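Excluded from the complex is one protein chain; the other protein chains are retained at their positions.
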Amino acid sequence: MRIEGSWIIEKHTDNVLYLYRVKNHIYHGKTPFQEVSLVELEAFGKTLFLDGKIQSSQIDEAVYHEALVHPAMVTHPNPKKVLIMGGGEGATLREVLRYPVERAVMVDIDEQLVKLCEAYMPEWHRGAFYDERAELVFTDARAYIENSKETFDVIISDLTEPIEGGLSVMLFTEEFYKKVYGRLSEDGILVVQSASADIYYSNFVANVYTTLKQVFPIVKVYHAYITSFQLDWAFTFASKKYDPEEVDEEAIKNKISKFENELKFYTPQIHGALFKLPKYLKENIERNGRVIRDERPEIWQS
Amino acid sequence: MRIEGSWIIEKHTDNVLYLYRVKNHIYHGKTPFQEVSLVELEAFGKTLFLDGKIQSSQIDEAVYHEALVHPAMVTHPNPKKVLIMGGGEGATLREVLRYPVERAVMVDIDEQLVKLCEAYMPEWHRGAFYDERAELVFTDARAYIENSKETFDVIISDLTEPIEGGLSVMLFTEEFYKKVYGRLSEDGILVVQSASADIYYSNFVANVYTTLKQVFPIVKVYHAYITSFQLDWAFTFASKKYDPEEVDEEAIKNKISKFENELKFYTPQIHGALFKLPKYLKENIERNGRVIRDERPEIWQS
Amino acid sequence: MRIEGSWIIEKHTDNVLYLYRVKNHIYHGKTPFQEVSLVELEAFGKTLFLDGKIQSSQIDEAVYHEALVHPAMVTHPNPKKVLIMGGGEGATLREVLRYPVERAVMVDIDEQLVKLCEAYMPEWHRGAFYDERAELVFTDARAYIENSKETFDVIISDLTEPIEGGLSVMLFTEEFYKKVYGRLSEDGILVVQSASADIYYSNFVANVYTTLKQVFPIVKVYHAYITSFQLDWAFTFASKKYDPEEVDEEAIKNKISKFENELKFYTPQIHGALFKLPKYLKENIERNGRVIRDERPEIWQS
Partner (left out) sequence: MRIEGSWIIEKHTDNVLYLYRVKNHIYHGKTPFQEVSLVELEAFGKTLFLDGKIQSSQIDEAVYHEALVHPAMVTHPNPKKVLIMGGGEGATLREVLRYPVERAVMVDIDEQLVKLCEAYMPEWHRGAFYDERAELVFTDARAYIENSKETFDVIISDLTEPIEGGLSVMLFTEEFYKKVYGRLSEDGILVVQSASADIYYSNFVANVYTTLKQVFPIVKVYHAYITSFQLDWAFTFASKKYDPEEVDEEAIKNKISKFENELKFYTPQIHGALFKLPKYLKENIERNGRVIRDERPEIWQS
């Protein structure tokens, strides 16, 4: 192989590094909130790095965003109002808008990032930002939740991991989730991207799971492998009323029939399988979690 | 972080490299067949590299070996004789011997590697090599299959990927699988480790799947995420009679009850979920495979 | 340290790699002749890579170009006409034009590269391209030498190493040097950048030295450390009449007095010291060289 040339190094952990060969440098800069690199990787196509970590790549952004959005959207019988916290690229919004919702609010603190995504990453949003049902709000998600009176059927937490000094530290605590609970309709559902489900990292998802259990009657972790993260990824499903494992395949099939052809990952058959966890993960979330509170928020260690 | 020190580089593809920090160098040498490095990685613990690629690491060898062995062993109603092709570390054998089999034959071409694993990797074999029911044969798996008259209830293909000039090139072809078919009992099952199920690599599993479809009436791909491979991994299940998706949870629970506590990955609940594939993988194996034949064997490209 | 982010890897040899952190990507593309990357490195400032190898960096381009040009220019008593072979960045030309020459011809095969350097690297040429005494010719240096009738007092070979299939392969042979000899005035001087003087690589300079010894009466190797090459670098001085070690410090002082303040590396005192070689290098060039001929040109191995 030819080793020479331009690479990006990503720190998976202190003990595992990834090197990606760069085909093309598209954008590099800093917003008021984070460092943004948009490059075309030979391996994954166009790829967004925030603060040095891959957020989303062309090869498999659909996998992540479908896994994040569809289980909640098909479990709720009739989601009309949806709130997305984070989700800068616009792809979470795109997946939500496939459904006949009336209103989808996306709250992201980093307006400049969203503008960059709008301009440079049309493959992600595909026009979702211009949908009449969509509203974009540029503020801190916690402030939005605390100040809003509106209720939503589905709330999607599409936030970055809570790194030390980062934007998301106060968005994974019991106190916050209680406020989110208050902004959900009576049969509302919250889904939280919960970082790696890997043997390594699974304490984070264990803590998110344990924390949500304090607030919601039905809490389940599900998982999907994300190529460009090179990790099995966890999502936590928290629900006031509906159990995602009780939705049958036929019902899902009907709900997604209009756009099923456009999906790359999610199918009616895989829905239930996502909730079946490897034994090590199942045991870990059941045994090793702690309740995350404002006074001692969770900091992501990598 | 401290970047200085000893690392191993693994070439994931020409465009993605992995760097693993090494805690301890245990063994490095060449057998007549392959280059062997056994190291202790900070991230994964004791880890075996063959020809520069991770084969197995302490942190998750159980995930791979349980995923490889148990679906077949619980699907067959009463496996008495089992053949393992490859499997040098002895962990596949270890998982097989958890069942009340009468005889388990392991055929590996590389005697020196097996001896190294025996001496340096007791965490893998855990004495399986010394079980009275086990027989070790050091020869080429194809020669063994061609010369044997014995039949087996379950045959497990635990071979390295067929790299150019490598040992496994002629062990993934239709001609070979026909001979394997002949060495299976009337209701026998073959399971083939089929490399990455990733968006990238899935052509390999598509080809293995398509090839096995020429030979067996029931062929299904299943998948599991393997931490130390940093990939979703594919296995192909080929069966004369039994469908792995028709085994019920209760039956599995009974079959594994004696050793269930010792397992790290496999559960009765996850069994069925393994066979639910992401849409991209499902479509790929159904559409993009070719039949691998001796005259044009499959060469693994990374 | 923070390892994340954008790096360039340079292959020093198959066994030694360099990683440079990139601050800014300025230009990347291909001319008809070579791959060009212009980046700003954190360590070296603006840096030009050709075919993956550092050619010149802001931090120390003066060292290389002064070491290449001044020993010949001060040794010749009155250089009026100077020819530069290669030298795309324009910095060799810049150093030549410090002297009261009448005419300086620069022959570089890669017009597009020269245009890129003109536009993006003004710190190198500093207007030299626009000096009335300068002429730029875009053609192969060998063709130029063979077709020209003009003679020069000093000829400077500022060519890339002769890599397999590269542009410079036929520009380091005895046959070529004989033609160069014919294009020099009766007391003319040729200086040849001769790549690394390192223990590793010194066979190349030994071969250049041995080849020039077939053609010129006075041939001497000199050396200087180049930061951004991270190597001691060799130059071969070939002369019809003048010995560079017989020039005295006072004479040099006079010749460079008008621009001495602008120099970063070269001084009257260091002139003689450049020609004093480490014993290993001296012995190597005297013992281990071969005559490079057209029928078996030298190929640079790294």
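As written, the chain order gives the labels A, B and C, with residue 1 at the start of each chain.
We take it that contacts are C-beta pairs under 8 Å (C-beta built on N, C-alpha and C of every residue); 3 or more make two chains touch, one makes a residue touch a chain.
The structure presented is a predicted model; accordingly, all values stated were derived computationally and were not measured.
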Touch partners of the unshown chain, restricted to the chains that are shown, please. A, B, C
Among C:95, C:108, C:158 or C:198, which one is in touch with the chain left out? C:198
From the list C:48, C:63 or C:218, pick the residue that touches the absent chain. C:63
Using the document's definition of touch, tell me which of C:19, C:137 or C:163 contacts the absent chain. C:19
Take the complete complex as the reference. Which residues in chain C touch the chain that isn't displayed? 1-2, 11, 13-21, 41-43, 59-60, 63, 197-200, 223-225, 227, 230-232, 263-267, 269-270, 272-274, 276-280, 282
Touching residues on chain A - with respect to the absent chain: 1-3
Which chain B residues would touch the chain omitted from the figure, given the whole complex? 2-11, 17, 22, 24-25, 28, 37, 51-53
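Methods note: only the chains that are shown with their structure count from here on.
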Taking each chain's centre as its mean C-alpha position, how far apart are chain A and chain C in Å? 55
Identify all positions of chain B at which a residue touches two or more other chains, and write them in rising order. 1-2
